[in-house]
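Note that this complex is displayed minus one protein chain, with the remaining chains in position.
Take a look at subunit A:
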Amino acid sequence: MNREEAPGKSPEEMYIQQKVRVLLMLKKMGSNLTPSEEAFLRNYAGVVHTQMSQLPQHPIDQGAEDVVMAFSRSETEDRRQ
């Protein structure tokens, strides 16, 4: 959550800003929003526009990372042909 807003913003403004951010983050992470949540975002389209550029660019929730399998733990017996 963006906690580094310029001083001077009212609590209400801050709140709306942060709520927009939470909802945008949810969307970014692929989650669903309720219709009323979608409406909230439409109501504060300006804030949405500002917040969009401030969302983290890296993927937030992509599940577990790929992990290699170690196959060379032991030496296999070699059959001479």
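Everything that follows uses one rule, which is that contacts are C-beta pairs under 8 Å (C-beta built on N, C-alpha and C of every residue); 3 or more make two chains touch, one makes a residue touch a chain; residues count from 1.
The working rule: contacts and distances are computed from a predicted model.
Engineer: Which name from "Histidine-containing phosphotransfer protein", "Alkyl transferase", "Junction plakoglobin" or "MAGE domain-containing protein" does UniProt give the chain that's left off?
Structural biologist: For the chain not displayed, UniProt's protein name is "Junction plakoglobin".
Engineer: If you put the missing chain back, which residues of subunit A would it touch?
Structural biologist: 1, 3-5, 7, 9-16, 18-19, 22-23, 25-26, 29-32, 34-37, 39-40, 43-47, 56, 59-76, 78, 81
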